[in-house]
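Note that one protein chain of the assembly has been removed; the remaining protein chains are unaltered in position.
Naming follows writing order (A and B), and every chain is counted from residue 1.
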Amino acid sequence: MSEAANPAISLEKSNADQTKNAKTLFGFWVYIMTDCVLFASLFATYAVLHRNTFGGPSGETLFSLPNVLAETLMLLTSSFTCGLGILAARAKHKNKVLFWFLVTFVLGAGFLFLELTEFRHLVITGNSWRRSGFLSAFFTLVGTHGLHISIGLLWLAVLLAKITSKGLSKNNLRQLTLFSIFWHFLDIIWIFIFTIVYLMGALGK
Amino acid sequence: MSKQADIIISEHEANEGSFRNYVSGFVLSIFLTLGAYLMVVHHSFSADKIVAAIVGLALCQFLVQMLFFLHLGKETKPRWKLFVLLFMIVIVLILVFGSIWIMNNLNYRMTPEQINTYLNNQGGGF
Partner (left out) sequence: MDYFAGVLGKLNTHVFPTDKVTLGAAISIILGGLLALAFLTYTKRWKWLWKEWLTSVDPKRIGVMYIIVGLLMLLRGLVDALMMRAQQATSVGTSHGVVSVSTFQQLFSAHGTIMIFFMAMGLMFGLINLVVPMMIGSRDVAFPFMNLTSFWLFAAGMILINLSLGIGQFSAAGWLAYPPLSELRFSPGVGVDYWIWSLQIAGIGSLLSGINFFVTIIKMRCRGMNLMKMPLFVWSVLCTNLLIMFAFPILTVTLTLLFLDRTMGMHFFTSGFGGNPMMYVNLIWAWGHPEVYILILPAFGIYSEVVATFSRKRLFGYTSMVWALAAITILSFSVWLHHFFTMGAGADVNGFFGIMTMVIAIPTGVKIFNWLATMFRGRIHFASPMYWFMGFVGLFTVGGVAGVVMSVPPADFQLHNSLFLVAHFHTMIVGGVVFGYLAGITYWFPKIFGFRLNERLGKWSFWCWFIGFLLAFIPLYILGLMGATRRIDHYSASLGWQPLFIVSAIGAAIIAVGVGIFILQIIVSIFKRKDNIDYTGDPWNGRTLEWSIPSPAPSYNFAIEPVVSSRDPFWESKHLSKDVQPEVPHYKSITMPKNSSIAPIIGALSVAFGFGMIWHVWWLTIISLVAVIVSIIIRLSDDNTDYVIPASQVEKIELSYKEKRALAPKEKYA
C-alpha cells in the first residue's frame, strides 16, 4: 500500500510535521533566550564602562535623540508590520505576505541606514571605538544589535525569494514564524538600548 | 494518540495572535516610547526620577511586546517557554546587577581622590 494512499500514514506524517513544528519553535525560542544572555553580558559591560570616557565626550554630548527616536519608531513599526505579515501567512494570502514583509524589510533597512549614519558620524568626528572604554562598549552593544538586524534582513530576503518561487510551503511558513520571533525579540532588545544607552546617556546617567 | 495531537494543535494555536493584539501592542508601544522620549527631552523633573520613570516605561513596553507580539500569555500547560523566559530573566538580573555591584565595590579600599587620580592618569592604552 503506497504511503500517499494510506490515510493512516498521511495522518502520521501530518502529526510528525506538527511535532517537528513544535520542537523547532520551542528550540528557536530557547535559542532566543540564550541570545538575551548574550545581550545581557554586553549590557553589563556597558554599565560598567560607560563612564570611562578617558577625558572624551560622554553620551550626553554625542547622542542625537531625534535620530534615535526615528530609529526606534521605524523598528517598532517594522515589528508591527511583521505581525501583520504573519496574520496574512496564517490566512495563506501569499501576496499580502510578500507586501507586509517587504515593508518590514524596508523599515528594517531604514533603521540600519540611520544607525550606520550615526556610527559614521561618530567615527569621522574622532569618536570611534578606539577612543575609550565607553565608546568601545557603545559600539559593540549597539553594533551587535545592528549585526543581528543585518542577519535578520539577509534571512528575510532569502525567505521572500523562496516564497516568491515556491509559495507558502510548510517549511516556508515555519521559517516565517521563526523569523517573526527573531524580529520581535530584536525590537524588545532595542527598547532596552533606547532606554539605557540613549535616554539615560542623554540625562548624564 | 489523539491527546498528543490535541497538544500539538493547541501549541500551534498558542503562537497565533489576532489583528487586535498586534494593533493594541503597537499603539501601546508608541505611547510608551514617546512618553519616555518626551520626559527626557523636556527634563521636567530630577534626573533620578526620570530614570526611574523611563525604566518603568521600558519594562512596561517589554511586557506589552511579550504579550501582544510574542503571545506569551497564550501558551498552554506545561508552560516551558515561560519557564525558560523566567529562568533567563533571573540569570540576566544576577549577571547585570551582580557585575555592577562587584565592579563598583572594587574601589572599596580607595578614596574618591585616589579613584580620580587613577582614572585621569590612564596613559598607555595597552
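As a working rule, contacts are C-beta pairs under 8 Å (C-beta built on N, C-alpha and C of every residue); 3 or more make two chains touch, one makes a residue touch a chain.
Since this is a predicted model, take the numbers as computed values, not measurements.
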Next on the checklist: Residue by residue, what part of subunit B touches the chain that was omitted?
Outcome noted: 80, 87-88, 90-91, 94-95, 98-99, 101-103, 105-109, 119, 122-126
Item to check | Absent chain, residues of subunit A that touch it | outcome: 16, 19, 22-24, 26-27, 30-31, 33-35, 37-38, 41-42, 44-45, 48-49, 52-54, 129-137, 139-140, 154, 158, 162, 169, 171, 175
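Everything that follows uses one rule, which is that only the chains that are shown with their structure count from here on.
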Checklist entry - At what distance in angstrom does the C-alpha mean of subunit B lie from that of subunit A? => result 15
Checklist entry - Tell me, which parts of subunit A touch subunit B in their complex? => result 15, 18-19, 21-22, 25-26, 29-30, 33-34, 36-37, 40-41, 43-45, 47-48, 52, 54-55, 65, 69, 72-73, 76-77, 79-80, 83-84, 86-87, 90, 177, 181, 184-185, 187-188, 191-192, 194-196, 199-200, 202-205
Checklist entry - Inside the complex, what are the residues of subunit B that reach subunit A? => result 4-5, 8-9, 11-12, 15-19, 21-23, 25-26, 29-30, 33, 36-37, 40-41, 43, 47, 50-51, 54-55, 57-58, 61-62, 65-66, 69-70, 80-81, 84-85, 87-88, 91-92, 95-96, 99-100, 103, 119-120, 122
